[in-house]
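Only one protein chain is missing from this complex, and each of the others stays in its spot.
Labels A, B and C are assigned to the chains in the order they are written; within every chain, residues are numbered from 1.
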Amino acid sequence: MAEPQPQKRAPLAERAPGQPDTVVQVGPVAFGGPRVVLIGGPCAVETRTQILETARHAAEAGAAMLRGGAWKPRTSPYDFQGLGAEGLALLAEARRATGLPVVTEVLDPRDVAAVAEAADMLQIGSRSVQNFPLLREAGQSGRPVLLKRGMMTTVEEWLNAAEHVLAAGGRDLVFCERGIRTFEPALRNTLDLGSVAVLKERTHLPVIVDPSHAAGSARFVKALALAAVAAGADGLLVETHCTPTDARSDAGQSLDAAAFADLAQACRAVARAVGRDL
Amino acid sequence: MAEPQPQKRAPLAERAPGQPDTVVQVGPVAFGGPRVVLIGGPCAVETRTQILETARHAAEAGAAMLRGGAWKPRTSPYDFQGLGAEGLALLAEARRATGLPVVTEVLDPRDVAAVAEAADMLQIGSRSVQNFPLLREAGQSGRPVLLKRGMMTTVEEWLNAAEHVLAAGGRDLVFCERGIRTFEPALRNTLDLGSVAVLKERTHLPVIVDPSHAAGSARFVKALALAAVAAGADGLLVETHCTPTDARSDAGQSLDAAAFADLAQACRAVARAVGRDL
Amino acid sequence: MAEPQPQKRAPLAERAPGQPDTVVQVGPVAFGGPRVVLIGGPCAVETRTQILETARHAAEAGAAMLRGGAWKPRTSPYDFQGLGAEGLALLAEARRATGLPVVTEVLDPRDVAAVAEAADMLQIGSRSVQNFPLLREAGQSGRPVLLKRGMMTTVEEWLNAAEHVLAAGGRDLVFCERGIRTFEPALRNTLDLGSVAVLKERTHLPVIVDPSHAAGSARFVKALALAAVAAGADGLLVETHCTPTDARSDAGQSLDAAAFADLAQACRAVARAVGRDL
Partner (left out) sequence: MAEPQPQKRAPLAERAPGQPDTVVQVGPVAFGGPRVVLIGGPCAVETRTQILETARHAAEAGAAMLRGGAWKPRTSPYDFQGLGAEGLALLAEARRATGLPVVTEVLDPRDVAAVAEAADMLQIGSRSVQNFPLLREAGQSGRPVLLKRGMMTTVEEWLNAAEHVLAAGGRDLVFCERGIRTFEPALRNTLDLGSVAVLKERTHLPVIVDPSHAAGSARFVKALALAAVAAGADGLLVETHCTPTDARSDAGQSLDAAAFADLAQACRAVARAVGRDL
């Protein structure tokens, strides 16, 4: 028989009968309310100019939060691994310059305290969705957590991963669908909006979507972003870069300022068509 | 190395540089134009009353075409296999009663002539996407073809399957994404809207989406339908039944009249938000 | 929830409590007995010389049956589609020359009678595993059937596909695992030997393995063939060609005479280690 699926094993993450949606607050930003939250920023923090310029164009286009990686999980040890603590400092500067709260990925349980000090929200990346020591540290940090789905994580396992954070003391958690791995090579991953719909039923917590990692190519990001908003996503995590061709990672999927603004405007129209705003 | 991906092997199906979208006309219905085409109807034609009542409520809600299976591909030989020729006659009657053009699946190359005589459009189902003798017969029939994606078909193979129809003389073909098979058991299939976006770039032919088979459960159909329209689908193929609990197949994923009308209205709003109508 | 799995829906294909293995006889060849059956031959019948030479080297190496395609299912309509009826005649000649019974694929229900007349066993290919009209015709033909697994067929669906053949009157059926489609691009398909073990428990019918289509590359065929015999397969279906570099399809995965003989000898040693022979 198939791998057993745990049943109602995640009492903190799963929606109790009649339980209303939980709104997760990150500074002034509310996930799970009437407004679809747009998060924009580069894959990795690279330079002071890059993060400041990108943060500015994202804010102007309507982004409510800034993303950017200080520690990057890279398939190869010989690729750019991020600026580390220096990246955190640059993100903090971009926050001061634009007022946008910051979310950034933490890879190592030993870095959780430093990241929680510098950032408004901790991102647990796809490769860490079942890194249980890291989930526990994140839960104990007191910071809201953005929990990306792994490339082969079932909805059931994803709920249980969230439960590790919540059982360790975490209170504020947002799920982020980012595409799963399938046989189809046309795009980088297969965005699974069905699981967003399922998750909105199964959990009281907000669910956002990262169309950039699903598409893997800038020219398909907008279609997936629009679909995500129509499907009921509470937010979007979109890669944008002041000069995408210079990006040291994920160059092909980063939107430039104009494309990001166009995406924001188009998503706003769809958000309104489904009774929300952006 | 991986299974080799043929390159530009499907010259009739693939978009040539600068080639505009092709509009596929099925009677008064235009696929690929400004209007998103809503097709509604039951999984299988079961009785005269059932198909007539369902066709009426679908038409009232805004469906432009009627679907219904006369021959059903069933995993087990002991399940209901459809009414066959009698089902075709009932579909023709429902067309006369409502004015809706009819699309129905053909499973056997020996039935193509009869189905082409009775229906306005031939559906090639998921399990037949690489049934090459059937694709050739459909191409020779003179009827427009609705080509569903197989559960395991890559975009590349799908384009090549269409090429079999077109190389045999077919001129009018519409692609229909209906979800692929992945590791995720939460829904019946994983709807791949990324491939819709890719296909809109790769081919000049229309692309529609079947959210019912992807969801497998009525309560997730609307979210997927909205997402499909937002992603740029040229139409929707939605299962609806006058009394879903009585359906002899796919009961769980059929919408009743009220849910179908609600889906149509919500999809119209999203269609308008992306510059189209329904 | 997940796509429902039918339970004990295939009473003719599934093993009843205590039911012994069924031996399927194809002329002098017994599938499911103590001897592992080696089937060798080219992907497609191409010329008289090619099929006769290949049949001879296969027979010398220990093959008990000859394979070769007369109608080939090809992704593109512009690729070589097989010699058709002429291919059947050449296979019959190779049978007379070597004494090897012949198995060949049938794609179209309208060709079943002709193939059943010319060949000793009908192959239903991967793309046809749920081509129900074809399964029924094959079941009614009186010939033994070799039923390959589809690239995304579950064991449950595969048993039900066999049931379509048996419910139509078929008595002799052999399953053939040939790899499934997964995210891993290193080989053409992922050989699923676990499902062979599961199937040997679930059905009383023989199960063989095609390592050639799983590997997609000649240099990995032997390792997979050895593994299949060790896992309990009742036979092997291996592509071999007198001059592989000239093959009009699947050139990269065909073994030449020497490699085929080496595979046969190595598999015989493993067969003996698990209490069988080849």
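A few comments on the model shown:
Simple rule for what comes next: a residue touches a chain if its C-beta (ideal position, glycine included) is under 8 Å from a C-beta of that chain, and two chains touch if they have at least 3 such contacts.
It should be emphasised that the depicted structure is a prediction, and the values quoted were computed from it without experimental measurement.
For the options A:143, A:181, A:241 or A:268, the residue in contact with the chain missing from this view is A:181.
Here one chain is not drawn; of A:46, A:157, A:177 or A:210, the residue touching it is A:157. Summarising the interface, chain C meets the missing chain with residues 2, 5, 152, 154-156, 179-180, 182-187, 189-198, 200-201, 214-215, 219-220, 223-224, 226-232, 266, 269-270, 272-274.
Against the chain not shown here, chain B presents residues 2, 181-183, 185. Even with one chain removed from view, chain A keeps its contact list with that chain: residues 1-3, 6, 9-10, 73-78, 107-110, 127-128, 130-133, 150-152, 157, 160-161, 163-164, 167-168, 181, 185-186, 188-189, 216-217.
In the analysis below, only the chains that are shown with their structure count from here on.
If you tally contacting C-beta pairs for each pair of chains, A-B comes out on top. Spacing of chain A relative to chain C, judged by their CA centroids, is 47 angstrom. With touch defined as above, residues shared between interfaces to two or more other chains in chain C number as follows: 152, 181, 185.
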